[in-house]
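Omission of a single protein chain aside, the complex is shown with its protein chains in their original locations.
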Amino acid sequence: MTTEFPLLTIIPLAPLIGAAYNALAGYKMQKRFGHAAVHYPAIIMPAISFLITLMAFFKLLSLPANERVLIATLWDWMPIGFLDAQFSFVMDQLTLVMCSVVTFVGTLIHIYSVGYMHEEPSYWRFFSYLNLFMFSMLVLVLGDNFVVMFVGWEGVGLCSYLLISFWYHEKKNAVAGMKAFVVNRVGDFGFVIGLMLLFWGMQGEWVDGKFADIEGSNLSTASEITHEMAAAKVASVTFRHVAERFENKEFKERFLNRKVFGISLITLIGIFLFVGAMGKSAQIPLYVWLPDAMAGPTPVSALIHAATMVTAGVYMVARLHFIFALDPFLMSWVTFVGALTALFAASIGFFQYDIKKVLAYSTVSQLGFMFIAVGVGAYWVGIFHLMTHAFFKACLFLGSGSVIMGCHHEQDMRKMGGLKKYMPITATTYLVACWAIAGFPFAAGFYSKDEILWKAFSSGNLLFPGGGIFIWVMGAVAALGTAFYMYRSYYMTFTGEYRGGGGHHEDHHADHGHYGHAHTPHESPNNMTYVLAILGFLSVVGGFLGLPHLWHLPNLLHHWLEPVFEGSVNYITAAHFPHIMEWILMGLSVFLATAGWLVARWLYLDNKNPLPAKILASKNQLVRKVHDVVSNKYYVDELYDATIIKGVMQFRLLCDWCDRKIVDALVNLVGTVGKVVGFFHGRVDSGVVDGAVNGTGWMVVSGGAILSLIQNGKIRSYIYITVVAMFGLILINYIKF
Amino acid sequence: MATIGAVHFLILAAAMFCLGLYCLMGRRNAIGLLMGIELIVNAANINFATFAHYRGGEVDGYIFSLFGIVLAAIGVTIALAIVFALYRNFNKNIEVDEVSILRG
Partner (left out) sequence: MAFTVMFYCAALFTLYGAAMVAFSKNIIYSAFSLLISFIGVVVIYALLDADFLAIAQLVLYVGGILVLILFAIMLTNKISNASSSNPSRSQFLSFVTVLVIFVGLFFTIIKAPWQVSAGTQELGPITDSIGDALLTKYLLPFEIVSVLLLVGLIGAVVIARKENIEKAGNTNLSATSEQGRSL
């Protein structure tokens, strides 16, 4: 079934080597040989990973469809109790898609960073972190079992933290990094609990003093369980093997029927695992860190917070499809959270002025779409959207980075405008990517988003009233919003007159050593625009991998991923609708996207329409309130501040009070008691004990004075005494006989 | 002349011990005394080895002999150091009868 492919190890290893090189030698190399010595190794290493991924792809192609699993086992890692975790990597169809996206987009973004981070003094540190991130991400997607995946999971969290607070001299950035880290911890905590519950569930169970192993057979008492038996029951935590065991009816039933606090074990596992996905993939309510994470350098936002790391949650749910598909409640929950996030984040995007914040909320919203897909059991669609999203969102982020650099580190869209004239390539690629994300026909986003909405609409697994239709409406409204705010950002940035370059701008950024033409925006260097062009191109053609079945064209991606998800195929049900329904929905979503686009065009083209300004200045109470609430992101951050953070702070004060009033008092009491006891003890000591000690001393002195008569300093006399004693012993011996 | 048994070795050891003891009792030179002690330790080691050999099967006795050798080596080292100290501090005299300031 599986094929050994040792080269897999190189995929994560190469970026690790790059990271180590730059971490250890980067500073010196940068000083001596300039930037090239830093960025060439840093770019080549992910490129090597990409090449090996390609090799693995061809290797997979040469195998029959249901045996396309390559593994590389490094070492036995944790044989703990009944569980056995090996440090091994696996490459199947799903991993291959993820791996290609990560290495390809990653390599491009490395190249882009050469231009973007050009002025950065600690250039080497940046590339070291980026490579380390690539390593962790690749470990995450290549990990053969839960434990290895968790290592990558934590690794990307760490790298995200390091890169968000890359410019840690500014407090804002450091705080954003910490926020991301702490919120991710909440998610990871859930993830760990989920894993532990799963591992725990995979063990046997004590029933009436007998040990039942998980397959329900082999009842034996504790004393009968020998070491060898335990060794024979060792359970692999590899995804494949766990999935296989879930196909066993007994095994599955046990998970479904075993109750913990009245909740079925499988539901509990899924909920906790999904909490992990929420944290990593920025879903409600743990999405708050992602917009703040935009404090990091823009290539980081593109790589980590758009294309790769934030999709880890989607990947995880797709990878563990055999768990999530088991319980309709879980599926409904994942879908609902995804839909809610998609809608919610899209609405926040309406009133943001920071170009990167707009993209951040759009990312949160698109991740919501992906979760809708994996929630309703259309795993390949989720992965498809993940891939197309990686292309167009990376393109958008890198485009925004180009704009920010062109405008001398200005991120406020109100201070941009008219940039099409100055940076044509950036403008064109940005427009193409907007086209893709808004879901207009023939761009990548169209295929994936429509497929998601259709799958949601036709899903038969959802438990809440209205089912798929309800989700479809939420998704469609979110898609409308997406089209609106994306085109809003495009028109505000690239059309009209350039509004930047005022006096304020000058003294604020006087310390940024600008090169070239000072106060007019400028196009970015070639290595950046080429990357934009490639990603823009892929934003269009990337969609051809998953053409709708409706069009009777080959759907490559679905076909490719089918064997991975076949284990859960039986659980997924779909309501049957006529084809015409699908056509209608497709037309409807295109219509909505066009509507969003037209509204944005009407309001923001060339900044001529006075309506937006009028709305902002409106005295109408209702309008004001709505605007305030939405532009302040529904006060979620404030809510968290007021509840959780304040709660923790109050708890801290309570602890402090307890410490001072209760613990200290106890300590003082103990001290006082000790003092009193010590006083009496001192009396006893000086009277009784000292007397005894002195008496003993006197006895020793006088005894010694008597005994010292024997010690006459003559060795011979000592020997005589010894000999006489010895002779005595011999005589005693004779007397005894 | 019977076959050689444990008793023969033990008597040899006893003789050696007695000669060592004579050394210890008669000698006035500190180094002479030391040589007597060495003879005694050797006699003891022979006893250990004899018992180990004639009880058979176990190696413990040999090990004790080995420890005996090591302890004798330590003893000699310290004793010679003491002899040097005596030599230096008592007017180049290492006759033990003259050195009795540690008496009670």
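Order as written gives the chain letters A and B; numbering starts at 1 within each chain.
FYI, contacts are C-beta pairs under 8 Å (C-beta built on N, C-alpha and C of every residue); 3 or more make two chains touch, one makes a residue touch a chain.
Values in this document were obtained by computation on a predicted structure and should not be read as measured data.
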Interface with the undisplayed chain - residues on chain A: 716, 720, 723, 726-727, 730-731, 733-734, 737
Contacts of chain B with the absent chain, listed as residue ranges: 1, 3-12, 14-23, 25-29, 31-32, 34-36, 38-39, 42, 45-46, 49-50, 52-57, 59-60, 62-63, 65-67, 69-74, 76-78, 80-85, 87-95, 97-101
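Heads up, the rule we're going with is that only the chains that are shown with their structure count from here on.
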Between chain B and chain A, distance of the C-alpha-averaged centres to the nearest whole Å: 76
Complex contacts: residues of chain A adjacent to chain B: 704, 707-716, 719-720, 723
Sites on chain B touched by chain A in the complex: 21, 24-25, 33, 96-97, 99-104
